[in-house]
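Questions regarding the structure given below will be posed in turn.
A protein chain is absent from this complex, but the other protein chains hold their places.
Letters A and B mark the chains as written, and numbering starts fresh at 1 in each.
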Amino acid sequence: MSSQTRRDFLKTAGAIAAASCLPITTVELAFADTRKNFTFAHISDAHIQQIKGTEFVRNWDRGLIRAVAEANLLEPKPDFVVFGGDLAQLGKKSELDHGAEMLSKLNYKTHCVLGEHDYYLDLGEYWSKLFGDHYYSWDHKGVHFVVLNSILTYDDWTYERWPSAEQRMLEMAGLDNPNGSPFMVGSKQREWLAKDLKKVKKDTPVIVFSHSPIQKIYKGWNFWTEDAEEVQALLKPFDDVTVIYGHVHQIQYNQIGNISFNAVMATAWPWPYPESYAHADVNWPKMTVPMNRANPFFERDATGWQRIDLAGGRADLRYNLFDNTNRTVAYNHDTGRPEDKAFQKKADRVPPQTRY
Amino acid sequence: MKKHILGVFTVLAVLFVMGVPAGQAPGSSPPLGLPPVPVPENNPQTPEKVALGDKLFHDMRFSSTGEVSCATCHAAEKAFTDSPLRTSEGIDKLTGTRNAPTVLNSAYMTTMFWDGRSPDLEDQSQHPFVNPVEMGLEDHQPILDIVRSDAEYAEAFRDIFGKTGEKITMTEVMMAIAAFERTLIAGDSRFDRYNFAGEEDALTAQEKRGFDLFVNRGRCVSCHLIEETQAVFTDNRFHNIGIGINSIQEEVPAIAGEFLRADATLAEVDVKVLTNPKTSELGRFVVTRDFDGIGSFKTPTLRNIALTGPYMHDGSLATLREVVIHYNNGGVTEKGDPVNDFLSSGIRPLNLDDEEIDDLVAYLESLTSPEFAHLAEDAGSGN
Partner (left out) sequence: MRYKIAGIVIVAVALVVIVGRVAIRADEFTDEDLKRWEAEYMSVVETGRQLWGSGDLGTNGVACGQCHPNAADTHPETYPKFQQQLGRVVTLGEMFNWCLMNPLEGEPLALDDPRMVALLAYATYERRGVPLAPGSH
């Protein structure tokens, strides 16, 4: 007879599950301001890819369908949903339409961010018709939200280098393509951001959504934002700033000064960690506990979406990992940085987190 | 020479005292194709405990009508199922929502029931007694009354557990039943002899083609594990393969939402899943409240599968051919139906043709253990 009765077994399973479905108000927060507690969902990097005609890659379709279906089940309901970019794979109208149709099944208002796979075919023209402005801000329950288009690049690469729009899109589509060009926010948006932030009080929590990391992590795979330091400087004066970014298709998190950085998962496919590419020069955020190695038999393994709790002005990310154990990266007010709730200490890690 | 025999005898004696699984001779290894049976330290196997468990397993007095025992739904002569029933019949022929899984090789499972709500064989054994559509008892007291007063039981419990009278509890009952179930293991099928004993002729050409499909284009091996030296045919995990859930797709948000808002301790899970068909379809979700669990059920073993139809947690697929077709369709029984949103990402259309489907079915039929082969002629999984 095992030492655990079935009652205990169910209780534990149920308690863990219940805690993970409720807002993280059970977390000990030193400076929690409960007026600012609310939840939103973040779905990103769907990469809807057309094969031909009305045939799309089934694998990526299923990822977005599942994320939308699960987000609709959230209890309590999220205040809104953010889509983090790369809805399409090659920026085609058919891909954006197919993706928009799947996103429309969400029962909540959706704010969208541009990704390079959406942008480089027609420079976001059709995307705007579906989703609106390329960069914008809004306020919600005392928090200031900003969306940046952080996947722009140098003008000559965008306007002069390539003979056709299709070619330009293809060149930007390959992550490891040496013909690519580094991402940036650019001076125009930085000016807009400076003006936008002028009206925000220093103690108002600021959340910035972007596609690229607003950091310089690994240039070879464009885990990079060329003017990261300039953007960070604009965010420096505020007490609580969190940047939430997509593009990397993996769990990453970092703290630079007062700014927390949190990556979100893709619904489509996972990416390797840069350190697994033996010849890489990587500025790796060392506090990141990697996600588990994927089993590619389960096409959704190492993909997922996020439930994000705003607690005390900082973001706690609950990664909903399909076919895998969920992870929570929460802001630790004592140490002043994001931390994995279960695996931050090396001694607590499990074999699938050992990566080459 | 004499020294040798003495040495062997000593070794055997030591092994016997250590309590090697009693279903086989002391010192013997598991059947071909199976790993050693996991036995918990606090419930070692002895022949006496196994015999007691056998008796308890077959005792119909442990039901409100005196007509139902564990063996009613898990009958030895039906490979420890109640084939061909779709869902089991308890007292007064009341039916539940789930198909009775075989007890054979359940010792290799790491959770019990289709949704894994029980952590081990010991714990599992107590629940059917008090389920209203199974044995229908109000509580375990009638069982305790019998085992404490019946002369044969009392002697057995005293000899095996050193307990008498009020000291005999359900814990001892559960331990004995589990010990019996740990002897119900069966391997050594024609597939095992082909794959692990190198007997090239143990499988026909068609069955070999089926085996190749099982590992490659059929993609079965990832959940129904076969490894280099043994095959338990289950990964002990839970997957939504589109059975049952498809019919309640529209209602999943409402039913799932109810569970998410409900009390975390949910004492009635055991009763709810067997008496409410819609709740039953949520599968593992009602245990973990995790989205991954929606419509997910435990991977059963495929050993002796030809004998244990009908198939799936609700017994909805009558033949192995229908099962393979369901997988070939990518997780729907009628080709072209929409798949449910929560389908396991390992399930996808397989594009097998009719002949390949037949090959795969033939392979599955080669997984029958020799001691049950005679049932195969009668069962007829029906191509």
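Keep this in mind: contacts are C-beta pairs under 8 Å (C-beta built on N, C-alpha and C of every residue); 3 or more make two chains touch, one makes a residue touch a chain.
Here the structure is a predicted model, which means the values were calculated and not measured.
Chemist: Touching the left-out chain: which of B:Ala156, B:Leu203, B:Ile226 or B:Leu375?
Modeler: The one listed residue touching the chain not shown is B:Ile226.
Chemist: Would you mind spotting which of B:Thr65, B:Thr95, B:Thr110 or B:Asn216 touches the chain that isn't drawn?
Modeler: Of the listed residues, the one touching the omitted chain is B:Asn216.
Chemist: For the chain that got dropped from the picture, name the residues of chain A it touches.
Modeler: With respect to the unshown chain, the touching residues of chain A are 49, 51, 57-59, 174-177, 220-221, 269-272, 274, 276-279, 293, 295-297, 299, 351, 356.
Chemist: Which residue numbers on chain B touch the omitted chain?
Modeler: The list for chain B reads 215-217, 219, 221-222, 225-228.
Heads up, the rule we're going with is that only the chains that are shown with their structure count from here on.
Chemist: Taking each chain's centre as the mean of its CA atoms, how far is chain A from chain B in angstrom?
Modeler: Distance between chain centres: 41 Å.
Chemist: Considering only the defined contacts, which chain A positions touch chain B in the complex?
Modeler: Touch residues, chain A against chain B: 1-7, 9-11, 13-18, 20-21, 58, 62, 65-66, 68-70, 72-73, 75, 295, 297-301, 320, 322-324, 326.
Chemist: Name, in rising order, each residue of chain B that touches chain A in their complex.
Modeler: Going through chain B, the ones touching chain A are 40, 42-43, 117-120, 122-123, 126-127, 171, 174-175, 178, 219, 222, 252-253, 256-257, 260-261, 264-267, 269, 287-292, 341-346, 348.
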